[in-house]
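Part of the complex only, each chain left as placed.
Order of writing sets the labels: A and B. Residues in every chain begin at 1.
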Amino acid sequence: LTPTEQRQRLRAHFAGTRCASPASVYDPLSARVAASVGYEIGMLAGSVAAHTTLAAPDLIVLTLTELAAQIRRIQRAAELSLIVDADHGYGNALNVMRCVEELEHAGVSCLSIEDTALPIRYAQPEGRDELIGSAEMSGKLRAALAARRDPALMIAARTSGLKVEGLEATLARVREYAATGVDCVFVVGVEQLEQVRAVHEATRLPVIVGSAPAAITHAECAAAGARILLQGHQPVAAAVRALREVYTHLYGGGAPADLKSSIASAQEMDALTGGADYRERIARFLR
Amino acid sequence: LTPTEQRQRLRAHFAGTRCASPASVYDPLSARVAASVGYEIGMLAGSVAAHTTLAAPDLIVLTLTELAAQIRRIQRAAELSLIVDADHGYGNALNVMRCVEELEHAGVSCLSIEDTALPIRYAQPEGRDELIGSAEMSGKLRAALAARRDPALMIAARTSGLKVEGLEATLARVREYAATGVDCVFVVGVEQLEQVRAVHEATRLPVIVGSAPAAITHAECAAAGARILLQGHQPVAAAVRALREVYTHLYGGGAPADLKSSIASAQEMDALTGGADYRERIARFLR
């Protein structure tokens, strides 16, 4: 699939009636494992990108260039339609335009720009998100849309409004955001299904739900207008736990052979890294 | 520790009497987990670098720039003295010089250049390694040494001679390599402890053993002149297996909560990604 086709596949999903949870991916191998399991949609969260490329917390110390490079590595490795959390777009509306340019070139299918004031402001109270004004945010969204070269690329307006300002103010915001022409709305901090439905009805746009109480089902989300429901970022945390077990075992003098049942086999690693494709290339072009 | 201090720490290890197995690392998080477990020495293998940055097999399709960038990301994240398998040095002796320049700048403590003809040659028989001549290899090693700016950086001469030409020819090779002034010899394909001892005695240099039969102990390796014994690359394979389990569970509709016991906790992720350091920075510089 070309990048455009990956985007069209994601658009088809958004135009449908199901609510899916994408694979939380972060590097070429995680993306390839996810694709091999059957996933067609992947998600690179800003927090996960910071953790895995810098071993840093989710505080916007990653640069746009680093994010784009990581996305490109992921897209080379697996044909996932990738949704990327592009935080605040890395600055003002001009930076948003570069962000769209670079992430589109890197191959993303959908990117979100959010209304949280980022990076955290000087003297901002601890643990309290602040939002930029809706006019400024709308300018950033219009800039994002203007910077898009492939019309199939999806732009999502992401809001932290529910947590910071409550439902009514959030509905006013998303109405403004929807008026810019964005393709979907991404809400975080959902506590009740009704919030999702209200956002959908206020905008007539499909919704990405950043997180929701575990009791809410995919079917309920779908009926409320959501097409994507994120479920957290367990994969990187599972990899970390596995790494810790292996390093602890070996550092303590444990035998490598003892690990056999807890690691991917050589055959699996070969399959994941395209061994057969490369052997065929060697046979065709190097002999 | 500065890069120079990391290199001096590794040199001190090589000057001692123990044989250690480094942590096989490949990205910032793996390096940080390894360091948190106690490791002071890390190893980035060429195969693992290709797997994790490109999802490609060990066929030299990674570029020097990509390798250097991945090393830099690893070195930023953890204070490991890093040994890097730099394959053939990415071309001829001039390319070896650039390789040393770039990897030194990225922060490696020891890098190896090998005598295998790489990338595989046109019409080379399947599965059969070939070696470059020892004069050519010596030129590459002399070039590597001349390109070094920090005298603490270690240069290892790596040979596939045991598998391809047998012990006698390998001893002739490593004597020539040692005469260039390299800091250690890296042998792969070891089948008997005596081979390690013979290489050590022929060169009076410490030895890195790329792999050895499981029955050979670290103490025996140390007595034979080895200071580093590699044990394979289980960590990335463990991460892959953990990823597959998580993706399979979630793709099949399993609940995220079921995964709790098999993933790192939020506290562990926070600790690994320097949460406390960043909170302190915020308190000092942003308030």
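We take it that a residue touches a chain if its C-beta (ideal position, glycine included) is under 8 Å from a C-beta of that chain, and two chains touch if they have at least 3 such contacts.
What you see is a predicted model; the values in this text were computed from it and never measured.
Shown are 2 identical chains; the number of copies across the whole complex in this structure file is 4.
In this section, only the chains that are shown with their structure count from here on.
The distance from the centre of subunit A to the centre of subunit B, each centre being the mean of the chain's C-alpha atoms, comes to 32 Å. Against subunit B, in their complex, subunit A makes its touches with residues 21, 23, 27-34, 36-39, 50-57, 59, 69, 73, 76-78, 120, 122-124, 126, 214, 231-232, 234-248, 250-251, 255-257, 259, 262-265, 268-270, 272-275, 278, 282, 286-287.
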